[in-house]
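Provided herewith is a single structure, encoded as structure tokens, for subsequent inquiry.
Here the complex is missing a single protein chain, while all its other protein chains stay put.
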Amino acid sequence: MNGNTFGRVFRVTTCGESYSGGFRKELDIPSCLYGGLMTIVDGVPAGIKLTADMIQEELNKRKPGQSPLDSPRLEKDLVYIFSGVMMDQMTTGAPVGIVIPNNDIENLHIGQYHDYQEAARPGHAEITYMKRYGQYNDWVGAGRASGRETVSRVAGGAVAKAILDREGIDVIAYTIESHGIKAKPITYEEAKANYRKNDINCPDLAVAPAMEKDILDVRKTGETCGGIIELLVHGLPVGLGEPCFDKLEATIAHGLMSIGAVKGIEVGAGFKVAEMVGSECNDEMYWDEETGRVRYYSNNAGGFLGGLSNGDEVRIRIAVKPTPTVDVVQRTVDCGSHKNVELSPITRRDASLLPRIYPVCEAMVRIAIVDALMQFKGYRNMEDLDPKYDQI
Amino acid sequence: MNGNTFGRVFRVTTCGESYSGGFRKELDIPSCLYGGLMTIVDGVPAGIKLTADMIQEELNKRKPGQSPLDSPRLEKDLVYIFSGVMMDQMTTGAPVGIVIPNNDIENLHIGQYHDYQEAARPGHAEITYMKRYGQYNDWVGAGRASGRETVSRVAGGAVAKAILDREGIDVIAYTIESHGIKAKPITYEEAKANYRKNDINCPDLAVAPAMEKDILDVRKTGETCGGIIELLVHGLPVGLGEPCFDKLEATIAHGLMSIGAVKGIEVGAGFKVAEMVGSECNDEMYWDEETGRVRYYSNNAGGFLGGLSNGDEVRIRIAVKPTPTVDVVQRTVDCGSHKNVELSPITRRDASLLPRIYPVCEAMVRIAIVDALMQFKGYRNMEDLDPKYDQI
Amino acid sequence: MNGNTFGRVFRVTTCGESYSGGFRKELDIPSCLYGGLMTIVDGVPAGIKLTADMIQEELNKRKPGQSPLDSPRLEKDLVYIFSGVMMDQMTTGAPVGIVIPNNDIENLHIGQYHDYQEAARPGHAEITYMKRYGQYNDWVGAGRASGRETVSRVAGGAVAKAILDREGIDVIAYTIESHGIKAKPITYEEAKANYRKNDINCPDLAVAPAMEKDILDVRKTGETCGGIIELLVHGLPVGLGEPCFDKLEATIAHGLMSIGAVKGIEVGAGFKVAEMVGSECNDEMYWDEETGRVRYYSNNAGGFLGGLSNGDEVRIRIAVKPTPTVDVVQRTVDCGSHKNVELSPITRRDASLLPRIYPVCEAMVRIAIVDALMQFKGYRNMEDLDPKYDQI
Partner (left out) sequence: MNGNTFGRVFRVTTCGESYSGGFRKELDIPSCLYGGLMTIVDGVPAGIKLTADMIQEELNKRKPGQSPLDSPRLEKDLVYIFSGVMMDQMTTGAPVGIVIPNNDIENLHIGQYHDYQEAARPGHAEITYMKRYGQYNDWVGAGRASGRETVSRVAGGAVAKAILDREGIDVIAYTIESHGIKAKPITYEEAKANYRKNDINCPDLAVAPAMEKDILDVRKTGETCGGIIELLVHGLPVGLGEPCFDKLEATIAHGLMSIGAVKGIEVGAGFKVAEMVGSECNDEMYWDEETGRVRYYSNNAGGFLGGLSNGDEVRIRIAVKPTPTVDVVQRTVDCGSHKNVELSPITRRDASLLPRIYPVCEAMVRIAIVDALMQFKGYRNMEDLDPKYDQI
């Protein structure tokens, strides 16, 4: 595979697997160097405040074991900045290197997974990986196709967030539907106020308890369930994105659809446009004297016109499939023997991905935005340099 | 803008605007050299049969004025291959250069458009372009944000099609919903048999006449309407795509979302996964003795697992918004004077984009697939070389 | 091949061959659409003055048949801007599309070349192309490996020049050695004053006549000869280039080494550094009160430190091999029959590439610089927008 970089000038490159390093337990090296996730963020302007704690805060949002809805896997996901930051404070303009060692591998029983090596789990990537990489495929914990890969995306997104914070651009994601239970429409203000007040990250506080109870009920049956995440972006300047193929709307779709469980994306009115007529779908405009800006009467466009940001709120929804790991007998094929087999239940899993996938969605959108921003404004203009250096 | 290339090793680069060259009518140069669309397709293997007619055939599908549903604009969209093909037959391995001169510009009255230069049309890109490019923005016929830009995408897609045809990979797109009128579920066989039997390209022949009549009714009111296009890919090998960011599912989403009117994408079960439990969503597998292959009992995944092609049929749906150009008075802002204005009706338009957008969708999917295929198989293995040259 | 794009955000994509379209003489299409060269320049900021004449002026510098030193091939190399420019004057921010039809193909006798199809000419690319593309290789006039490919580079470089002119950055190239005859060291002022005063483009006016006479003497023997081109860049701001791999020094080397006949590059003191000690090679610095800037006592670094521009004059020299087409019997292999053969003399050729290669060198350096500049400054800051559009 060669697609582990996202972005053109603000570029996030990642590597790492679920249990990489687990087989090194016998080696005479520090366990924190057995293996893990890595992220290199290139194109970071100098002079951005960035600390390990700022990245850790984002990682903690997707850490398992935070609520009864999650997998009980015990990963601390401790983050270390290896490069690109001076005095634990400010970026230097050099690429930021981030390391997150695997630690739960201490308890890894490779045998536990080995049994399933060639019986492809339905809904999982291993069938396509096995075809592609054959006997060399990393079958421990799903390797690169594991959700754990998203740790390094979140680390990269945290660097993007540090830049966006300085520009006053806010990206948030939250649950609006879980297993068919829908939240009411949410404003940015409501979302900001309430979206982290419950385990399901749903800002509709009236509906959240029902979503949570339902997920626990689903879990009891050995099942998992899906839902919908909504993303809002506030404060985006007008005109970001690079036509005709790298419109911001398209690069964001690219980023979001690259997340394992995402099966659909819609922007603004989304699939509802299929039922509309033109004047209903078009967002009329007016001159807002107060702000001295063009404003829109509606936002069916979801914050984009011609694929570029139009200054209005960006609103995106994504469909998240149920966790494919279920405690239910399923029919499949042993890819080694070409025999039909039944797959016994597997236990450790998230009953729903919703509580933990939202920081990954935020990360991908942030990276896409910063990439567009850097092309628009350039490195020089993201920095706040002492003028004495201009005379060099 | 700098996003006019799509693909990593099979790369389609385009340029051109709706009326570029229209202002050159007085010059002493051949009118076919006034201006137009261009496409350079890099990464084309040698030995692919490619003729101007093959490209023309694709272009003709999106040509306006083919049915009462379309814009009456008279563009011949004649295509010329400038390079990369020998004897009008076979690719040489060099980049394929394609030129499509604008010809309707003969009749262009620039004044017709000039009046609207600074009053941003609702639903159109000109507001974002005006912000970004200011007084230099190409305001004639929407410039680069015009649907006419997609001509060069279709030209690039036709080159991809020539490669896919050799590999037995078929990509088709057709209408499944128009202004709320829905087709029944369509199999690949039904689609192949019927999808070009009517102006709306809907393979559900029972429903198509209602769709067409409805669009004509909508047009009479000065309005336009949206719908849903479905894409099917048949014959895709297992394992295409480059994790973790350039999974084929993600690059296809990128390509489709870069088309102006697309506001949503879903793959397989799409947004329905939000209501499912895990065992319902997972596609169970079996060993098919007849074909000697793994097969699936269902296809909620829409042909992808872990974002790579899984060998099953790829099924994607996209939401297409109504043409934003309507014959209805709309409120907007004159961006020069910052005054609120009402925009008078504009006449020439497609009542629905559905009849003409499907070849653009096919083109983007084909380009993404060939790009993945070339990375997987390499140039050397796409070619069918006489072995005598191996000894060089 | 897939390497026909140069640059990351200012990107020049080219296609076209020496005689593409020559086989279309029988077709019922305008001869200017038979075939030719194309260039798409993406990432051009809006508001740059760019006319066809500005590009033509650069193309004319490399046009054959300008002096007794050149090939007598009659190519008019007429350039047409297809897109990205409004009113024949100003760029719009859209990609600039450029078309240069082949015209000498009217007189093409394909048979003339056909005889040599499989006998690989020494010093030419056809042996490697034949291996790679086999029976599909474009054997007419060397196809993509022909020097004619550089026409489209020069067209792209002319767009870069339009941007650099606005920034006060000047790139010039000239001959400093021809077939062992060396010019004296040349200052920027001398170069500007004199470098186009003779056919060999050598600003040492005392030596130029000897160079020219020598080339004519060499030509009489059926031979060709090589030389050295020097490039100077004036006015470059400090700090351009992207470490650690895309330092400006490295991307310029990439661009120059991609020109067919170039076999060596040196920057500043170049290969002489091999004989130096550290304090001799290091360029000491002082504060220049007059300009309020850091200046250097010497320029062994050739204008780069750490691979970034250091504000001093950039000085680069490149070795240009003799034209490989000679009027001398040479031993080679017929790649079809695997027989040893002797190749009969071929006539049409440049006795030296020096008079015509310098605009190609200038073009590649300009493209690399603009690419670095755009990343540094961003699109927004290359434009000169009316502030009224900021309020959109």
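As written, the chains take the letters A, B and C, and residue 1 is the first residue of each chain.
One rule holds in what follows: a contact is a pair of C-beta atoms (placed from the backbone, for glycine too) under 8 Å apart; a residue touches a chain by one contact, two chains touch by 3 or more.
Since the model is a prediction, treat every value here as computed from it, not as a measurement.
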In the full assembly, spell out which visible chains the left-out chain is touching. A, B, C
One chain isn't shown here. Among C:Leu69, C:Val159, C:Leu231 or C:Ala269, which residue touches it? C:Ala269
Among C:Asn2, C:Ser20, C:Gln56 or C:Gln135, exactly one should touch the missing chain; which is it? C:Asn2
Can you work out which residue in A:Ile55, A:Leu69 or A:Met130 touches the chain that's missing from view? A:Met130
Contact with the hidden chain (one of C:Pro45, C:Gly226 or C:Gly378): C:Gly226
Where does chain A touch the missing chain, residue by residue? 1-5, 9-11, 13-17, 20-21, 23-24, 29-30, 32-33, 35-38, 40, 42-43, 46-47, 80-88, 90-97, 99, 101, 127-138, 140, 143-144, 335-336, 338, 374, 379, 383, 385-386, 388-392
The missing chain sits against chain B at residues 8-9, 94, 238, 243, 292-294, 311, 374-381, 391-392
What residues on chain C make contact with the chain left out of this view? 1-6, 14, 120, 122-129, 131-132, 144-145, 149, 153, 177-180, 218, 221, 223-228, 238-239, 241-247, 249-258, 260, 263-287, 292, 294, 297, 300-302, 304-311, 319-326, 328, 330-333, 335, 338-340, 375
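In this text, only the chains that are shown with their structure count from here on.
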If you average the Cα atoms of chain B and of chain C to get two centres, how far apart are those centres in Å? 36
From the mean C-alpha coordinate of chain A to that of chain C, what's the distance rounded to whole Å? 44
Can you work out the whole-Å distance between the CA centroids of chain A and chain B? 28
Give the residues of chain B that touch two or more other chains, as numbers and ranges in rising order. 1-5, 14, 120, 127-129, 131-132, 144, 335, 338
